[in-house]
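One protein chain omitted, others in place.
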Amino acid sequence: MNLATTIYTFDLLGVAVFAITGALAAAERRMDILTFVLFGTLTGVGGGTLRDVLLHTDHIFWIVDTTYLWACLAASIATWFLAHRFESRRQLLLWADAMGLALFSVLGTQKALAWNAPVIVAIGMGMMTASFGSLLRDTLIGRPPVILNPEIYGTAALLGASSFVLLNAFSISAPVALPLSIAAAFLLRAAALLYDLRLPKYQQRSKS
Amino acid sequence: MNLATTIYTFDLLGVAVFAITGALAAAERRMDILTFVLFGTLTGVGGGTLRDVLLHTDHIFWIVDTTYLWACLAASIATWFLAHRFESRRQLLLWADAMGLALFSVLGTQKALAWNAPVIVAIGMGMMTASFGSLLRDTLIGRPPVILNPEIYGTAALLGASSFVLLNAFSISAPVALPLSIAAAFLLRAAALLYDLRLPKYQQRSKS
Partner (left out) sequence: MNLATTIYTFDLLGVAVFAITGALAAAERRMDILTFVLFGTLTGVGGGTLRDVLLHTDHIFWIVDTTYLWACLAASIATWFLAHRFESRRQLLLWADAMGLALFSVLGTQKALAWNAPVIVAIGMGMMTASFGSLLRDTLIGRPPVILNPEIYGTAALLGASSFVLLNAFSISAPVALPLSIAAAFLLRAAALLYDLRLPKYQQRSKS
């Protein structure tokens, strides 16, 4: 499997797991099947769409290749039929979200670098790709966005994006750098979910 | 009246009725006249703007032809002076919204096809053009978005968009296909408003 195929597979996987989290959010609110598809699609492609609009790519990725839209459709409809089999849909949502976060933070950065974005822009694009879909999902169903939760979320996206930039700067080839950075982001988010890790908050600082 | 003029007239009409719903939402919240214009304009051109940004058209439609903005201005100001004459502003809002929904679901699809978008993308663009303006309006005034209401809304947009694609695929000419699909979308939404039609919800499925 060559690099382009690997990236494409990971990208589709990221879109699908985010679509599942969108459909699960619709399940939580007892929506109809069209809303499952709507939430699944918005969450699945939302982050990458914003990235492509801001980067001024020639075309938005899901207009060039509609496989991404079909993946969202399939994942959302599968969730409609299968979600009730899971004990805790909330847990499933959080873990699928963690996987999407890890994949997109790195792949978003990689695409931005491929379009010659400066390093700080590429890191921002990675974080945006990873979090904008879930932000849309949470805002639409009126839940506080997961990115504003106290547990480490944006930090995991930042770790994924910046490890890839760093490995890239040291000329580590993409087939090594991609999985490493994705794993780093996922492990940090997983640790945050399991051990409830948090960054220090503003209130904890003493008044000088 | 040739085809281009008909489309243009319908498009302006859609912008104006959506602008009225935006201004009516501002009336509901007792806003000032500038906010009427702001809500009217956002609701009127919001959907088409997102469509044009995602399709990468040469220019956003209301930058090329400012008539659309003047239509929003006029509709919003007229609403400021006339809204109190209506018995039920909420009813007026819902029916104007249904009209805008029907017009934009079909015209958005038509514009996407004209820019060579694949069929599934064109349908998505139609639904987006029809619903993004009202989504902005409802989010800004802090009301649950009408597209997430239980009554059929997105389904009506889907019907309008997909009938046009279908008629188009069978080479039915636009002067016939456009009014037919607009009527289909409007009638379904009207039936939903009158008879409170709903898609089955997730909760109603039995646990297997």
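Going in written order, the chains are labelled A and B, and every chain counts its residues from 1.
The rule is short, and it goes like this: a contact is a pair of C-beta atoms (placed from the backbone, for glycine too) under 8 Å apart; a residue touches a chain by one contact, two chains touch by 3 or more.
Given the structure is predicted, the values throughout are model-derived calculations rather than measurements.
S.K.: Of the residues A:7, A:130, A:158 or A:174, I need the one that contacts the missing chain.
M.R.: From the options A:7, A:130, A:158 or A:174, the contact with the absent chain belongs to A:158.
S.K.: Since one chain has been left out of the picture, which residues of chain B touch it in the full complex?
M.R.: Given the touch definition above, chain B has residues 26-27, 29-36, 38, 41, 49, 53, 58-60, 62-63, 66, 69-70, 80, 83-85, 139-142 touching the missing chain.
S.K.: When the complex is taken as a whole, what residues of chain A touch the one chain not shown?
M.R.: Within chain A, the residues touching the omitted chain are 53-56, 117-118, 120-121, 124, 139, 144-145, 147-148, 150, 154-155, 158, 198-203, 205, 207-208.
As a convention for this text, only the chains that are shown with their structure count from here on.
S.K.: Between chain A and chain B, what's the gap in Å when you average each chain's C-alpha atoms?
M.R.: 30
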